[in-house]
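First comes the structure, then the notes that go with it.
One protein chain omitted, others in place.
Presenting subunit A:
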């Protein structure tokens, strides 16, 4: 008998038959935020990131430059941002994005309750870009804000093979005596621009 068969047989032998139903998610009452940006910004700040609300796209380049003056090697896949023509797709392996100073990437939508943004890797060739870049700026359409994770998961699907990640603030750790250090392995700063 294969290990799979042995394991499934063991599970069937032991599992209980009490028929607890699987609860539905529709209609589950959750907290709603009146000012979504305000809540998103508060949540993101609490985890070491920063949210910036921009009136329109014309100021995007200047606003990003203002916070990343030093950045030389920039990769950008956001339409309407002219800081780099390199969208990262020319690199053969993830190792080649190790030298990226700043990644400017598109976020699909943002979640107010926890300051997280959903990044769908269908828009980048190398998933590692989100984690290897020294700094990251995520650009999200300001109409794409939801209150909680319940609304968030309504928007996500995985019909095809792929990868997606909720990013909330920069990489961080508190493994040394509970002292919070921003920038563990991944980006050392995490800005979210809502445009």
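Just a few scattered comments:
Note that contacts are C-beta pairs under 8 Å (C-beta built on N, C-alpha and C of every residue); 3 or more make two chains touch, one makes a residue touch a chain; residues count from 1.
Criterion: contacts and distances are computed from a predicted model.
Choosing from "Pyruvate dehydrogenase E1 component subunit beta", "Oxygen regulatory protein NreC", "N-acetylglucosamine transport system permease protein" or "Lactate utilization protein", the protein name stored in UniProt for the chain missing from the display reads "Lactate utilization protein".
When the omitted chain is restored, the residue from A:73, A:127 or A:142 that touches it is A:127. On the side of subunit A, touch with the chain left out of the figure occurs at residues 2-4, 6-8, 10-23, 25, 28-31, 43, 46-47, 94-95, 98, 111, 113-116, 125-128, 130-132, 148-150, 152-154, 156-158, 160-179, 181, 183-187.
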